[in-house]
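All protein chains but one are shown at their positions in the complex.
Up next, chain A:
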Amino acid sequence: MSRANAPLTITGGRLLLPDGSIRAGTIRCEGGFIAAAGEDVVPLGGDDVHDAKGGLVAPGLVDLGVFAIDKPAFHFGGITRAGLMPDQNPPLDVPARVRFAAQSGKPDFWVHPLAAATQGLEGKALAEIAMMRDAGARAVCTGRRWIGDSGTMLRLLQYTGMLGMVVIAHAEDAGIVGNAVATAGEMATRLGLPSAPAQAEAIAIARDIALADMANAAIHFRNVTTAAGLDLVRAAKARGARVTAGVSPAYFMLSNLATGAFRTFTHLSPALRCEADRQAVIAAIADGTIDIVASGHDPRGPEDKRLPFADSAPGMAGAETLLPLTLSLVRDGVIDMARAFDLLSANPARLLGVDAGRVAPGAEADIAVIDPDRPWIVNSDKMAASAGNTPFDRQPVQGRVLALFKGGVAVRAKKAMA
């Protein structure tokens, strides 16, 4: 047995257990899986032993819907797995590309490719979804775009329902959004930015929930960012529909006021919403309407961002700030620590159908040792990510990853973790 595959025991930590409790204890991993966790667990001879020094022993984050494989940023952020958006160049719409992408992070990072729903992500002809599933795709995704043709969307959902795969949808009615880069309102009006009403989201969600009902298929909305959209998801869940929802921290941290002075790092898709919608996102995280918080990691250099606002590319580098920004909800009393890791790890792992995202015997040994209170300041010039396009530049945050393990093996962190 090579040194890298020696069993791992993490001692002296506070274990975040699946029942939501946090208890001092030890965790032992063997063969890439968690073998035991608890107060009475002890390391055996030949184990690699890591002293957590009182840190929180939590599941590695599972980041659903990233646009680039950016390992230094993911490792900085405690992310051990990511669902890769099909919006690659070329798109993940054939089995060979899916198979390649699925291997691209190993051994210290696992990429779960999301299969393009339609060929070329054009929203017209269905892609070879079953073959991509068997090549390693864990879910189906419409990409950055909404499928405008309701007939196509219905047939997609009927097909994925049969295959037992969830469709991850972008929820914005494209006809209403057009070329908009901002949410309609006073800020967009003052800045003279092309804008679209926030209701474009609710309209898309209403249609897609109805279609998913008809097809008896599961649907996940990657970013639900408005009060009206969240109300629809909440109501659908209440009657037992197979609907889940996600959001990125930007939508509970920022409103469209942040776009003042044409800051292109705040150019996101969907566009930032009004303050009332931001509050609605926080309420939906608290009441369980939102299931997943994900980074939407999309590093973009100056060639994409140092442009006039409407000409710049949307997206932000979010992997490094996913954990601390979500932990801010814990400090604010919106959610508890256990729920934070449901949002960041357990729920996205369940959606992808992987046995990870929880600190329990039998699960894959993806472990992040975390100091949830450690303060640091986001600095866009010194990011681990391949580009520093964060709207949270210079913002003080709390929560740092002290050590990261993928499949029971320590991940060598780049020195970028300043």
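Note that a contact is a pair of C-beta atoms (placed from the backbone, for glycine too) under 8 Å apart; a residue touches a chain by one contact, two chains touch by 3 or more; residues count from 1.
Going forward, contacts and distances are computed from a predicted model.
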item: Hidden subunit of the complex - UniProt protein name among "Peptide ABC transporter substrate-binding protein", "PA2779 family protein", "Autoinducer 2 import system permease protein LsrD" or "Aspartate carbamoyltransferase"; value: "Aspartate carbamoyltransferase"
item: Candidate in contact with the missing chain, chosen from A:149, A:186 or A:355; value: A:186
item: Options A:9, A:80 or A:195, residue touching the unrepresented chain; value: A:195
item: Residue, one of A:308, A:375 or A:396, that touches the chain absent here; value: A:308
item: Residues belonging to chain A that touch the chain removed from view; value: 184-186, 188-195, 197, 261-262, 303, 306-311
